[in-house]
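Have a look at this one.
Note that one protein chain of the assembly has been removed; the remaining protein chains are unaltered in position.
Order of writing sets the chain letters: A and B. Residues in each chain are counted from 1.
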Amino acid sequence: MSELLDRLVRDFGVTEITERSPAITTLKVSREHGECLIRELRDREGFTHLNFIACTDWIEDGIFRLIYMLHNYASRQNLGVHIDIERDNAEMTSIHTLWAQAWTYQRELREMYGINFPGSPRLEENFCLEGWDDMPPMRRDFDTVKYSTERFGHREGRVSLEPRDHMKVLLYPNRGGDES
Amino acid sequence: MKKTPDTNTTLENAGLSPEDQLLFSNARPRAYEPYPIKAIEDFANWARANSLWILAFGTGCCSIELRPLMTARFDASRFGVAGRPTPRQSSVFIIGGYVSVKTLKRIVRSYEQMQGPKFIIALGSCPANGGMYFDSYNTINQFDLYLPVDLYVTGCMPRPEALLGAILELQDDIKAGKCDGANRYVEHFDEYKANQKKVIKDWNMPDYNW
Partner (left out) sequence: MTLTTGHSAALDFAQPEPVDLSSGKYVKLWQGPQHPGITGNMSLELTLEGDTIIECKTHVGYLHRGFEKLMEQRSFIQNFTVVCRIAVPEPAFNEYLYAAALEAISGIESPVRAQWIRTLNLEMMRLASFLMWIGGQGGAFGQYTVANWTLTYRDYVLDLFEEMTGARIYHMYMVPGGVRAGLPAGFEKRILELMDNTDKLLDQIERVMYDNVVFKARAKGLGVIAPELVDPYGVVGPNARASGFQRDLRKDEPYLVYDQLDFNVITGSDGDAYERAYLRLQETRQSVKLIRQIIAGTPADGPFQANMPNMLHWKVPAGETYVKAECTRGEYGYYMVTDGTEIVRRVHVRGPSYTHAIALMERLAIGTNIADIAGLMVSLHTYPPEIER
C-alpha cells in the first residue's frame, strides 16, 4: 500500500493521506485530477469496487467534501478519495462511465446537495423527493425543523425535555430545580 | 374542521391537462346513507365488521408486522380479515407507520378509489404526532389533517396482538355504527383537500379519484 501511495503522491499530487484504520486510508486529490486518479485506481491498481459516493457539507469552510470509497477485493484495502468542491455552483466530473452504478449516486447528490455532474444520465430525474420546491435538503443551511413545523404543523401536547434540566427539577423540587 | 357547504358543484380537476379531464370524472364524492330500517342497518354493520378486507399497501415501518399478522402465528383471517391487492375490493386501509409526502399522494389516490363504507386504522405514533420523524422534511406530522382516521394504535411499532386488538375494537365500533370516517371525509371534503394540496405539490391527478 505504501508504494501505491508514494506513486499517487508523485503522479497525482495527492495530499492528506490519513490511515483511519488498518484497512481504510483516505487521501485528498484536487478536482481536476479526481476522475483520472479514480480511473487509474480502478484500471491498474485493482480497486474495482465502488462502495459509495457521499458528500459532507463543511459550510464553515465553504466546501463540499466528496468521498469516493473504493475497495480492492484482492488486497482487501479500502481507499477513500476526498475531493473538495465549492458550495456555490457545485460541479464535479461524472464517473458514470467507470461504474454502471455510479449514476444513481450522482443523481442523489444532485437532489440532496445540488451538485451537478455534467453528462450523468437521468440527472434531472427526482430520486427521493417529489414536487420539491426548496433548497437541496442535505445542505447544512436548510433548517429541517422549521420546514417541518411550517409545512406539516405539530400536534399539540408534544413536549421535549432537556435531560439535565429535567433531572434537576425532579431531584430538587423544592428549590425549583436549582441544585446549588 | 369546517363542514363543506352543501352544493351541487363539480370539481375543478385543475391538475389534469384538458385531454385528460375528459377521461376522469369531476363529480363530488357522496356520503352513504344508513339503511332506513335499523335491523337491516345492524345486519349490514355486522356483515361489514366480520369481513374487513385490508388493502395490501405497506406504507411505512409498522407494516412489517402485517405479515406476521396475516400468517399462521397470529392469523387475522379467523376474524374475517383478508389482504386484497386492489382498493376496489377492500374496506380497511391500514396506514402502517409514517407517511412520506410521496406516499401520501398514493394513499389519497388509493383511499378515494375504495368504495364506502371504508375505514382507516393508523398504526404507530407517526401518524398521530409525527413520531420519531417529527422534524423530517419529508414525513407528515398529523395524518388526520389529510384523511379521516377511525382508530389509532399506539406503539413504535405496535405488536401483532395490538393490531388484533385494533381489529376487534374496529369491529365493535362498526357494529355500534360509530365508524363514519368516509362520511366525515365527504362532509369536510374541501378542507381535507386543501390540506392535501398544501403538502402534495405536483397534483397531476383528479381532485377526487373515483
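What we mean here is this: a contact is a pair of C-beta atoms (placed from the backbone, for glycine too) under 8 Å apart; a residue touches a chain by one contact, two chains touch by 3 or more.
Every value quoted in this text rests on a predicted model; they were computed, and no experiment measured them.
*Asks:* In the complete assembly, which of B:Pro29, B:Gly60 or B:Gly181 touches the absent chain?
*Replies:* Counting the whole complex, the residue in contact with the absent chain is B:Gly60.
*Asks:* Give the residue, chosen from A:Val9, A:Cys128 or A:Leu171, that touches the chain omitted from the document.
*Replies:* Going through A:Val9, A:Cys128 or A:Leu171 one by one, A:Cys128 is the residue touching the chain not shown.
*Asks:* In terms of residues, what is the contact footprint of the unshown chain on subunit B?
*Replies:* Touch set of subunit B with respect to the missing chain: 55-61, 64-65, 67-68, 71-74, 83, 85, 87, 98, 100, 102-103, 106, 110, 132-133, 135-139, 156-157, 159.
*Asks:* Tell me, which residues in subunit A touch the chain that this view leaves out?
*Replies:* Within subunit A, the residues touching the omitted chain are 18, 20-21, 23-24, 26, 42-44, 48-52, 54, 56-57, 67, 69, 73, 76, 78, 80, 96-101, 103-105, 121, 126-130, 137-138, 140, 142, 144-145, 163-164.
Rule of thumb we're sticking to: only the chains that are shown with their structure count from here on.
*Asks:* Can you compute the centre-to-centre distance for subunit A and subunit B, using the mean CA position of each chain? Integer Å is fine.
*Replies:* 38
*Asks:* Quick one: in the complex, what on subunit B touches subunit A?
*Replies:* For this pair, the touching residues of subunit B are 101-102, 105, 128-130, 134-142, 145, 198-202.
*Asks:* Which residues of subunit A touch subunit B once you look at their complex with the stated criterion?
*Replies:* Subunit A residues touching subunit B: 128-134, 137, 142, 144-145, 147-148, 151-155, 157-158.
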